[in-house]
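Notes follow the structure.
Omission of a single protein chain aside, the complex is shown with its protein chains in their original locations.
Coming up: chain A.
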Amino acid sequence: MVTHLRAATEPGPATDPRPTLAVWKFASCDGCQLTLLDCEDELLGLTERVRIDHFLEMTPAEGADGERARLAGRGPYDLSLVEGSITTAEDAERIQHVRRISRYLVTIGACATAGGIQALRNFTDVDEFLDAVYAQPEYIGTLETSTPISAHVPVDFELRGCPIDRRQLLEVITAHLAGRRPQISSHSVCFECKRRGTTCITVAHGTPCLGPVTHAGCGAICPAFGRGCYGCFGPMSKPNLRSMVAQLRHDGMSERDIQRVFRTFNAASPEYAPVPDLAAEGQHSSRA
């Protein structure tokens, strides 16, 4: 990790020792890229340490001859941040290119890491949608599925969230620059509630909450404001969904509600695959 970073000064200007950073967009809403721009206080410091070579969100469009470079980038880049999922044949090719010109590739956000909300198509017939939504569906070029970047190319690190957390993004970049492992925990959101002293809203109020199966990183924002976690960071390591589903039922959620609460930004996470069956099978039982 460090060695390739240090080698990273070429092919940029020979006088510029900074590693290069590229930010890529696939099927997504741009919110995670914006998180980088939201690093207002740190942004100048960041540009002193890395040369941001490709970031369409913050640079003017290039001239006509640069059109292809604008979309694909020339590279190579030391660190590529990839937002978005793969939903078109063109993007499936483009991510191969991005991988080839990136020394270290980090996915940012639920789309790039799990397929995003657009992965709801994975559970249904896309052609039916096209017919229903578009007057001329033949103009639409799309794949049957929305897939995470890791389904297409090797990924060096996946940063969770919809959107990602600003501090975690800085941690990933800073750790990369220092040649160390990012301090990104994969335990439950409950850790974060307890560390900040939030009273458990499930236990004290009966509010359904996905915190016990959800990947930490947000700082447990929603429970701190009395709202149940809705899992925007996706599943934690080895979640116990059987027990979680039983608890959600205990807290008053219907089979349909339970299915829907897991069908959001991380709907296609493999960990969530058993949820529909678990929600259905428990219809007539409840927590002991």
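Observations on the model:
We adopt the following convention: contacts are C-beta pairs under 8 Å (C-beta built on N, C-alpha and C of every residue); 3 or more make two chains touch, one makes a residue touch a chain; residues count from 1.
To be clear about the criterion, contacts and distances are computed from a predicted model.
Only one of "Cytochrome c-type biogenesis protein CcmE", "Molybdopterin synthase catalytic subunit", "(2Fe-2S)-binding protein" or "4Fe-4S ferredoxin" fits the UniProt record of the hidden chain, and that name is "4Fe-4S ferredoxin". Residue A:Q183 is the one among A:Q96, A:T124, A:Q183 or A:S254 that touches the chain missing from this view.
Of A:F55, A:F129 or A:F191, it is A:F191 that touches the chain left out of the display. When the omitted chain is restored, the residue from A:I117, A:L170 or A:I258 that touches it is A:L170.
Where chain A meets the omitted chain, the residues involved are 42, 45-46, 48-49, 170-171, 173-175, 177-178, 180, 183, 185-188, 190-191, 194-200, 202-206, 209, 211-213, 226, 237-240, 242-244, 246-247, 287.
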